[in-house]
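Have a look at this one.
Of the protein chains in this complex, all but one are displayed in their positions.
For chain A:
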């Protein structure tokens, strides 16, 4: 910013096309606060206009060119100087010259590739932003506007359950099962723990969701673990033949999709940790990786139709079937 009270300066304001109707999402900033940003997807065109407003209306603004950039970059916190740009697009808005009055410029980046999801983590940040720059001899005037990108996936073709028998010989044998290995962010983990042999005095059992952020390569790999959730599934001592159900709703927790080796810079993976605690506070655990993915918004079925499906599942009675038929007929009318 110029500190000279004489001379001209300007304010830049970037406005996306369809700003009123476009969806905004909450995204964590580096210092933990949450802000709302416009949401964009891979392949979407990024367009809008830039308002350059002169601060002193009478004076002219000389410049070396006005340009608009769309940037996607990865920033490792321990290496702040080096930003790894994986998307970098430029559009010239004005050739070197002068502005005699405030002006608006249109820009459009067609079908921009946005291969990775925006991510703000403990040691790394991936962000996308628009940057408008008015170049000048001594100092440029620029304005950045961050946007958030979500990567969507479709239902995986193969989604096998996780089923395993683990234990300590002659002391504790359990068989655990989770209904899927790939869960979307609003999914439910349905599973069970079956006790085959219990020669320990167990006091309770819980499931933890652990997020592991891995940065760096080769000998400098660094893992940052964070327990996102602790969910007690059993209180008391089980015996042989006992089956403990698991029903863990993921929508209540702040999680991102699984990210593997993003631009060869970082990974974010999620693990389910099954923990058993005995009377003497000893802990026994088994960790299992799960894949999280982001589902796109689907066409919503009507509430009455959904309620009818649910009641039929749990009652299976003729009245529930009637309710389902009624709801279906109503929907067809609409």
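Quick note on the criterion: a contact is a pair of C-beta atoms (placed from the backbone, for glycine too) under 8 Å apart; a residue touches a chain by one contact, two chains touch by 3 or more; residues count from 1.
Heads up, the rule we're going with is that contacts and distances are computed from a predicted model.
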### Query
For the chain omitted from this view, which of "DNA-directed RNA polymerases i and iii subunit rpac2", "Alkyl transferase", "Transcription factor IIIB 90 kDa subunit" or "Sorting nexin 3" is its UniProt protein name?
"Sorting nexin 3"
### Task
Could you tell which one of A:145, A:198, A:259 or A:274 touches the chain left off the display?
A:198
### Query
Of A:147, A:172 or A:207, which sits in contact with the chain we cannot see?
A:172
### Hidden-chain contact residue, picked from the options A:39, A:71, A:188 or A:210
A:188
### Query
In the full complex, which residues of chain A touch the absent chain?
168, 170-172, 177, 179, 186-188, 190-192, 194, 197-202, 237, 239-243, 245, 247, 251, 278-280, 282, 295, 297-301, 306, 309-310, 313
